[in-house]
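The complex appears here minus one protein chain, its other protein chains still in place.
In order of appearance the chains are A and B, and numbering begins at 1 in each one.
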Amino acid sequence: MKAASNLEHVLRSGAFAVTGELGPPKNGNPEVVREKARLLKGVVDAANITDCQTAIVRMSSLTAGLIALSEGVEPVMQMTCRDRNRIGMQSDLLGASALGLKNLLCITGDHQKFGNHPQSKGVFDMDSIQMLGMVRAMRDEKRFQCGEAIKEAEPRFFLGAAANPFADPFEYRPIRLGKKVAAGADFIQTQIIYNVEKFARFMEMVRDLGLHEKAFILAGVTPPKSLGMARYMKYNVPGLDVPDGILSRLRDAKDQREEGIEIAVDIIRQVREIPGVAGVHIMAIEWEQAVAEIASRAGLLPRPAYQNVVPVLVSEATIEEAVATAKKEVEDALAHEIDRAKAEAQASRDLVAREKERVQSELTGLRKDLAAAREDVRSREAELGRMKEELLKTRQELLERPMTTVSVQPSITPSLGPEGAGETLTPRERRVLKSISAGLDALRKGLGLSEDQFSAIRHFIEAELTIHAEVFPESRAVPTPISRPMESPLPEMAPAQAEAAAPAPPEVSPEDQERRKQVTRLIAKGNVSLQKRAAQEAMEAFDAALALDPGNQKARDGLARAKGLLPAAPQAVPTAGGGIPPCPPELTPEEWQRKWVIRLVARGNVALQKGDMEGARASFEEALRIEPENAKAKKGLAAVESGAAPPPAPSEARPEPLPVSEPPPSQPSAPKPEAMAAKPAPPEPKPAPPSPSPVGVPLAVGELPRESTSLAERAEGVDKGLYLDPASGAIRAVRIGDGPSAITVGGESALPFHLFEGEMPFPPRIAFEVLDSPPEDWPEVLTRHYSDVLADPAAWARKCVNEYGAKAICLSLVSTDPNGRNLSAGEGAKAAKSVLDAIDVPVVLWGCGNAEKDTETLREITSLIGSRKVCLSPLTDANFRNLGATAMALQLPVVAATPIDVNLAKQLNILLQNLGLPLENILMDPSIGAVGYGLEYTYSVMERIRLAALTQQDDKLQVPFVCNLGREVWKAKECKLPSDDVMGDQEKRGILMEAVTAATLLLAGGELLIMRHPTAVSLTETLIKSFM
Amino acid sequence: MTEGHSNIVGFCCNYAGRVSEEVLREAGLMPDGVRIERLPCTGRLEVTTLLDALEAGADAVFVAGCEEGTCHNLSGSHRAHKKVGVAKGILAELDMDPGLVEMFFVPRAETGPLVSAAREMASRVAGGKKGQRSER
Partner (left out) sequence: MIIAERKPLREILEMISGMEKVLVLGCRGCVAVCSAGGDAEVDVLASALKLGRKRQGKAIHIDKDTLVRQCDPEYLEPIKTLGREYDAVLSMACGVGVNFIADRCPGVNVLPAVNTSFFGANLSSGEWKEMCAGCGACVLHLTGGLCPVARCAKSLSNGPCGGSVGGRCEIDPNVSCVWNLIYDKLSELKRSEDMKEIMPIRDWRTAGHGGPRNRRREDLLP
């Protein structure tokens, strides 16, 4: 025996134990505990006293346990780890032991979040398993948790722990139970069981571990009080498994409480069959009354006699109460005895009196009976005589007048009741009467008939007559009063229904309905127009709707919105010559006219700005028509006149395949940039159907006119200091490629093309971009030039060199991109090798942009290609070390790529130089944007870099620029939109985008351009040539 | 600033609504008191820019960025939208009407939506002022 508690006795005796649960009150009233204890007394072997369950403040379990004990119920004190640290816990345990509490259930406790003080600090100094170990050590080793000895009475508890077979992970649950047993648990009470099947599986695992032999396992059972409670447990209590069968049992039950008790009883019966289950723990939450009922129905009563349930402390009041109770019991017993004797005496007296009375009344009765019998005989004789007489008389009359009517009647009717009285007899009735008389005749023979028998026959005849009477056509009685109330509401309902079903007043409704429909349709139409911002249409629709239904609010709102829209939707207004549109109601006509003129002028200005001379002219003229003196309109018109160099004759517009093989003769001094299509959107009329340009060279540019006189000559007489700002630094020249086809870029000591200020020994170069796999997002106008070679990078490169005269190739290793096709470095290298084998011109190898992959791929390539002086790119801050080392070893030029920033560019160059890479082998990719996509930003950054290099001797920036622009240009939306009237020919558009971007980058200092379209390349080369 | 005359700053993507605000105002389309600040991209916008504009006296501030999928910088207007969300949160914390900062997604080629955005903000400011008056 660990603690010799009653529960321990019961369990060790091998009896199936029953424990209950007693929840202390949320106040200080001991009576609540007493009452609950009385309900459990004799029903359970021990009752668990919960410790602030669900973290709600209640009377302490120690105190309530003591009160229960004083009522003769053995408590199982529960203790959680939530509210006390090890000092408080051990202190309370000493106290509980001192007060005679012998069972302790150790649990971690519900988290404070679930209770009524969620703000409180959860202590959790230890967990339940550690607590078991601590309490066992106090009991068995007589030492506190710190190790210090407990010198005198150690607390002795029969130790319990909780287990939840339904929490996760399921397979771990028995193992955790084993930890509790190992830590000191003598008995286990499980979570509430509804899923018996799962519990059985749990028990199987428990048995496998032999735990049922080391600790007593009590199965937790709770009668569901209602369907609602069961549902709550199913869905809201974590770790509770309530099968649907339980819910449906409750749902179908007439009396849910009764069914709840039955469910609990069923579960007890089932778990009792599972080996290793030593008892049940019945938790009737706030329903302690049910425990006795459940225990009784489950055959668990009576409980073994209580042992050792002795409260250590009993209050004075309790003793007084006990004495009073005992005294009262004795008094009651005495009083009862006296009462009984008295009652017995009285009963004897009563009996004698009753017997006397009975004999007397019997005698009187007999006498009365005799007299009555005599009188009866007399009256019967008289009656029979009279009837005999009557029948004889009737018979006589019938025989006398056999076929006549009526005469029978008086003799019959009195005995047949009033039904037939006063009515003419039909032959049928007559036949009936005849039979009756025959019957009565027969009666004559049997005179021995009693009064009753006779009257029975009489009633039969009456009934027969009544039935036959109903056959007669007297149907006025048929509509019974019952059917009346059913009928009455009908006439009231019917018209209403009729009205609803079919139009009751049909002369009004169809019209009305049609009108309403039309109004709805009009409003819908108006709303659609509003959506389309067609204010005029919308207004018309709403006006029409209002004409039909002047009060319609939707139409009014719509009209107002349409009016509001009017100024915002100029396209809804006639363009020119249509006069002033109707004046909106909120303005006076003068105001409206003024506003309209302002609007026309504005529209004119917008058109002018867009280059739409004709539109502008129309707007201004219209404005002047309304207000001839309007200065702004006049000014605008004048601007149209002067600015419209090609006079407004659009019909003569001829499709002009963009600039020009030679400068137009009318403008001899036409500057070169114009030839380069510097005006991408000139007001010129478009070639109406943009038919695809012929494959090959859609834009041909001949040699551009060159300035033959030098600046010095032209500026003769001007002080050189005024226009010369010679550079103090120079850009390094970088050589790419091998042998005679090698190219050199950079080397200049002046701003781009400022040949009057310094040297520009090497012209800028253009490399054709070749992809290592067929491009996926190139527009057809671009791919068509390479359609035969797209799948073969070597052939592609060869075509560039042989057909388009490429001086260099940039091989983009796009297919190695890990986010794309993710070809291996080896495959990328193979493609590169094939290209290099196919051509002699210099090759720039451009990685996919993924730093790690590029390192891998480019290294792989360099190992394959021997001594070819390819240019490696891009080197970024993420991979410059590895690739820089490779380049240094093989003395290859590299491209240092940085995101469009002067300092970052410089920094990377410094890093590369620190690595040991000479600046003579470095080109810079400043990250560029296409025209319309950040070109201006690129330009300014490049310009700043170049100025720093040339005028501030910024050594680290004195390297040439690489501009990988083809890919930037051709991904722009403008290059992908198909040909149309507004945007013009797609290919021409793309070529110009690329050429203009290239031209701009040249002016910013670009030395090696990477481009795609052969025509764009040729345009750019022409430009370079003419500048040099 | 006089009552009834609103002072609104619109931060507008350079690519949205190409017509300049002067032209729009001259055409009677843009409400008075609306100033449009062009940005290379609304993604560049900072929360502080919005707050500072209000602190500097603007009655309301709005951002007009590109519609989804059309942003030049892919997600610029998306970022602007989030920044506007932060600014709205701050206004709410300061017991101010979060509606005084708003994000509008406008098509790149049209002017109408930009004008509607400006008008919407003007009417919010007007409504707010009216509300304040009636409170007093």
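To be clear about the criterion, a residue touches a chain if its C-beta (ideal position, glycine included) is under 8 Å from a C-beta of that chain, and two chains touch if they have at least 3 such contacts.
All values reported here derive from a predicted model rather than from experimental measurement.
Trainee: Among A:28, A:238, A:427 or A:721, which residue is in touch with the absent chain?
Mentor: A:238
Trainee: Going by the contact rule already stated, which one of A:12, A:38 or A:86 would touch the omitted chain in the full complex?
Mentor: Considering the complete complex, A:86 is the one touching the chain left out.
Trainee: Where the complex has a chain not shown, which of A:10, A:76 or A:126 is the residue touching it?
Mentor: Only one of A:10, A:76 or A:126 touches the chain omitted from view, namely A:126.
Trainee: Can you list where subunit B touches the absent chain?
Mentor: Subunit B touches the missing chain through residues 46-48, 51-52, 54-55, 86, 90, 93-96.
Trainee: What subunit A residues would touch the chain not displayed?
Mentor: Given the touch definition above, subunit A has residues 81-82, 86, 108-111, 113-114, 122, 124-130, 133-134, 145, 162-164, 167-169, 172, 175-176, 178-179, 182-183, 191, 238-239 touching the missing chain.
Operating definition for what follows: only the chains that are shown with their structure count from here on.
Trainee: What whole-Å value do you get for the distance between subunit A and subunit B if each is reduced to the mean of its CA atoms?
Mentor: 32
Trainee: Contact residues on subunit B for subunit A in the complex?
Mentor: My answer: residues 19, 23, 26-29, 40, 72, 112, 115-116.
Trainee: Subunit B touches which residues of subunit A in the complex?
Mentor: 533, 567-570, 595, 598-599, 601-603, 605-606, 609, 933, 937
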